[in-house]
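Of the protein chains in this complex, all but one are displayed in their positions.
What follows is chain A.
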């Protein structure tokens, strides 16, 4: 089995928040969701998008941590702060350009999406991608990701209909397609 990645197809999202509900069910998540869903323009339409940790290759949260409390797992998952190391400074919550790490006042501890590391290390999809009823969140091997890229040839040669996202933190382990991915899709008839 090759490396597996989380792939997000934004256009599919229906705003059901199953990913949030499922996140609370993952072991060690203490019944708290660590991912979010945003209404893009709630007065206009029902377009929603999930906001997940992108598990940056060189994450700002970890770089900014003075206590080295944020570890990066072998599959690229950027983990929650280690209880024994986190000093509660909240640098990570400020540093992350996506607003992902949250702070638990009671425990004086940062917590964030850990890509369900206890599952993904066993080859099991993360909870959010397991339950996502729309395939907005998909857990796939890199080869499958390449197939997907090849299926959607666009005039500009790019994968996504708009443009490859200029990712604030450079390369990420989570891959995204922005809304509009099907604009160039050839119809069957």
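Here is the rule we go by: contacts are C-beta pairs under 8 Å (C-beta built on N, C-alpha and C of every residue); 3 or more make two chains touch, one makes a residue touch a chain; residues count from 1.
Keep in mind that, in the parts below, contacts and distances are computed from a predicted model.
**Student:** Given the options "Nitrite reductase", "Sulfite dehydrogenase", "Twin-arginine translocation pathway signal protein" or "Acyl-CoA synthetase FdrA", say which is the protein name UniProt records for the missing chain.
**Tutor:** This omitted chain is identified in its UniProt record as "Nitrite reductase".
**Student:** Any idea which of A:2, A:66, A:97 or A:133 touches the chain not displayed?
**Tutor:** Reading the full complex, the residue touching the unseen chain is A:133.
**Student:** What residue numbers in chain A mark contact with the hidden partner chain?
**Tutor:** Touching the chain left out of view, chain A contributes residues 11-12, 14-18, 20-22, 24-25, 27, 42-48, 118-119, 122-125, 127, 130-135, 151, 182, 185-189.
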